[in-house]
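The other protein chains are all here in position, but one chain of the complex has been omitted.
And then chain A:
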């Protein structure tokens, strides 16, 4: 770590992106259907890790994979979550500031265990792999894993 970054605490949490990583992330993001992928990612989270349903008791019928996949509230919220993820893609050099308010919300109001951010991040990776098999090379996955980790970390930063 450089002397400058040792003095400025905010730089400690900055993620360094290579030009290739930025290109891999932004080019794939340009092809993502946010409503479809977001809805699918949230549905998969609720199906594969059913304990995450604890945060969505107001969503109605989550009694089976079919019910979850067809639930309009799941789809809508998935779209909202992935739209927010797009903010990270647009602000790769300042993810921490981008998610400062959401971090506070998830801690103080929603009481979400930060482990869930990692779970959703990995689910998103698998959804992208199924939608974009040709583009999702190991290098592309590595860049996206770095991004989902950075987002999960930023969301957890405000916890106390």
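Throughout what follows, a residue touches a chain if its C-beta (ideal position, glycine included) is under 8 Å from a C-beta of that chain, and two chains touch if they have at least 3 such contacts; residues count from 1.
By our rule, contacts and distances are computed from a predicted model.
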| item | value |
| --- | --- |
| Listed names "Hemoglobin D subunit alpha", "V-type proton ATPase subunit", "Serine/threonine-protein phosphatase 2A 55 kDa regulatory subunit B" or "GPI-anchor transamidase component GPAA1", matching UniProt entry of the absent chain | "Hemoglobin D subunit alpha" |
| Full-complex contact with the absent chain, from A:44, A:75 or A:96 | A:44 |
| Contact footprint on chain A, counting only the chain that is left out | 40, 43-44, 47-48, 65, 68-69, 122, 125-127, 129-131, 133, 136, 138-139, 141-142, 145 |
